[in-house]
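Beneath this line is the structure, given in structure tokens, with notes to follow.
Moving on to chain A:
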Amino acid sequence: MITVPNLTPVAEPLHVGEQIFQPEFGRIRTVEQVGPLEKLFTIELPGGKSLDHRPGQFLEVSILGVGEAPISISSSPSRSNGVFEMCVRKVGDVTSAIHRLQSGDKIGLRGPFGHGFPIEKFRGKDMLFAPGGLGLAPLRSLINQVLDERALFGRVILLYGAKTPPELLFKDELREWAERSDIELHLSVDRGDETWTGNVGVITTLFKFITVNPRNTVAVTVGPPAMYRFVLMEFMGMGIPEGNIYLDLERRMKCGVGRCGHCQINNIYACQSGPVFSYKDIKGLEEAL
Partner candidate 1 sequence: MSQNGKPKVAFFDFTSCEGCQLTVVDSLQDHPELLNAVEIVQFREAMSEKGEDYLVAFIEGSCTRASDEARLKKIRQQAAVVVALGACAHLGGVNTLKYLHPLDEVRQYVYGDKAGWYDTYDARPIEAVIPVDYFIPGCPIDRDEFLATVKALLLGKKPPIPDYPVCVECKLKENTCLFTLGKVCMGPVTRAGCKAICPSYGQSCEACRGFIPDPNDSSMREVLAKHGLTPDEITTMYTMFTTYQVREKLMQRASTHE
Partner candidate 2 sequence: MSKRIDVHHVTRVEGHGNIVVEVAGGQLKECRFDVVETPRFFEAMLIGRPYLEASHITSRICGICATGHATASLRASEKALGVELSEQSQQLRKLTFHGEQLDSHVLHIYMLVAPDFLGVGSVIPLASSHPEVVLRALRMKKLAGDICAVVAGRHTHPIAMTVGGFTHFPKVSELQDLRRRLIEGRADVDATVDLFASLPWPSFDRDTEYVSLTKPDEYAFIDGEIITSDGARLPAENYQQVTNEHLVQHSTAKHTRHLRNSYMVGALARFNNNYEQLHPRAKEAAQKLGMKPKVTNTFLNSAAQVVEIVHCSEDAIQIIDQLLAKGVHPEAPAPVRQTGGEGVGVCEVPRGMLVHHYWIGEDGKMTGANCIIPTNQNLANLEQDMQALVPQILDKPVEQMQLDLEMLVRAYDPCISCSVHVLKVETK
């Protein structure tokens, strides 16, 4: 039998008006190259409105004439200042068009969509983050919120892997975090280069450096589909309960409101019930992993 998770929305999208398909326009404040193919965009909403998102939520980003792409919000709600951030990897039509935008340009936005991370359930827990590659972009939102509420959490452990050293994103922030004593940071790359002195190997090779209290740990992973199976095995191997493991299931998405069918995983729509799921809720779904 397949299980039907009963997932109730935790956050209502704020910027979905009656015309659910019509984007609003934000304005780009800054653009920063943060990886070989990745740019970080700082965006403000009209009238200084705040986005009021939850970490883990995403927006449908529009370039009129080119199309829409779902992009996670990378900044933490705790640091909004009337702006938010998105990190975009250039892989195709829409993302390339986004990359052509400059500060001052308008950008179409719908959302935020989806559930975010249930952060209130995480408070008091140790946090183990294991993003891969571009996965740090969405997870950064949660990490920074946790750091901003540092006292409310136990340990904060971050294992981050990328293919090569230049592909490690947000290097300034990584450096900052490395200097903090209240974060345990471990980095790895699949293939090193002459500058690299750290760990070489896929992200799972970092798990040997840490020990956790499984009963009190929330583990979160975001990354490419191929990575999940292995990271989940590590989490479970450490004894972390399935209900405390969270992951982000990204699918093709067109509407963001649970209708177009592209993001469907068996009987659930990832855009609505996800994209963040607890492993317990989706492990019975044939098509999830």
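The candidate set was assembled so that all candidates are chains of the complex that A comes from, given by their letters.
Remarks
As a working rule, a contact is a pair of C-beta atoms (placed from the backbone, for glycine too) under 8 Å apart; a residue touches a chain by one contact, two chains touch by 3 or more; residues count from 1.
Being a predicted model, the structure only gives us computed values, none of them experimental.
Touch, as defined above, links chain A to just one of 1 or 2 in this complex, and that is 1. Across the complex, chain A meets candidate 1 through its residues 65-66, 92-93, 96-97, 100.
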